[in-house]
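Sharing a structure below in structure tokens format, with a few things to ask.
Certain chains of the assembly are absent from this excerpt, and the rest are unmoved.
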Amino acid sequence: MLFAVRMDVSVPQDMDAQAKAELLAAEKDYSQDLQRKGEWQSIWRCVGEYANISIFDVAGNERLHEILWGLPLFPYMTMDITPLAEHPSDISLD
Amino acid sequence: MLFAVRMDVSVPQDMDAQAKAELLAAEKDYSQDLQRKGEWQSIWRCVGEYANISIFDVAGNERLHEILWGLPLFPYMTMDITPLAEHPSDISLD
Amino acid sequence: MLFAVRMDVSVPQDMDAQAKAELLAAEKDYSQDLQRKGEWQSIWRCVGEYANISIFDVAGNERLHEILWGLPLFPYMTMDITPLAEHPSDISLD
């Protein structure tokens, strides 16, 4: 099941540099692990913004919540979640 | 070059049924042709809304505008355009 | 899988009375059929507004979209969809 998620990140400017580096590294590992599993299907940077648009392919709501809630950067994120369905024009469905 | 585009559609309720059917058929052909060409990379329906989120892979701004402006449903659409860039966590870039 | 959906209805004031009555009757039948099937778990009227908040328990995004897209009043509705997950405080999960 597919979801589009826009994540806007706002890390406190006064965060300790070391802590921030570790946080970002953990975020990257976390994301890449899920990408390898195929649950985090796509991730793109929104040009000029500390934000991304991602497509998730997950079992359902519970799993998506579990993934997003577990993001190391979650406390610093604003999320916009759009559940997706097949589009009648989508040729990949033919 | 990638763009995420959300298209919200609002077709006048009093549109002639025949005209509407032709319009939607034209829209579907137009979209599927671009999907086959690879420019319209993905299209998903936003659950419960007459809207879609699409990913375009185009040469640049001019081409994206040409595509969107040429949509049969364009006059009935509200667009939200997000230029995309590669995300540092994207494993497909490794 | 649970979704909260707020539906705001705006039927054209100049709609033919007979057509409107049939539309509303169809909407009621459609909803009650889904309620009996257990997919439309709850429906409440938002006080003072032509709107409702509903809880759906469905297989997934596709089914929710199918249900909402099929609402007789769909063309006259604005939807706000919130995918739900279990809350850690929910005693019904104990």
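Letters are used for the chains, namely A, B and C, taken in the order the chains are written, and counting of residues starts over at 1 for each.
The rule is simple: contacts are C-beta pairs under 8 Å (C-beta built on N, C-alpha and C of every residue); 3 or more make two chains touch, one makes a residue touch a chain.
The structure displayed is predicted, hence computed values, not measured ones.
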| message | With 3 identical chains placed here, how many copies of the sequence make up the full complex in this file? | response | 10
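Simple rule for what comes next: only the chains that are shown with their structure count from here on.
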| query | Where's the contact count highest, between which chains? | reply | A-B
| task | Would you kindly tell me how far, in whole Å, the mean C-alpha position of chain C lies from that of chain B? | result | 27
| query | So, what's the distance in Å between the C-alpha centres of chain B and chain A? | reply | 22
| query | chain B: which residues touch two or more other chains? | reply | 45, 47-48
| Quick one: in the complex, what on chain C touches chain A? | 1-3, 60-62, 64-66, 81, 83-86
| task | Can you check the complex and tell me which residues of chain B touch chain C? | result | 13, 45, 47-49
| note | Counting only contacts in the complex, chain B reaches chain A at residues 2, 4, 27-28, 31-32, 35-36, 42-48, 52-53, 55, 82-92
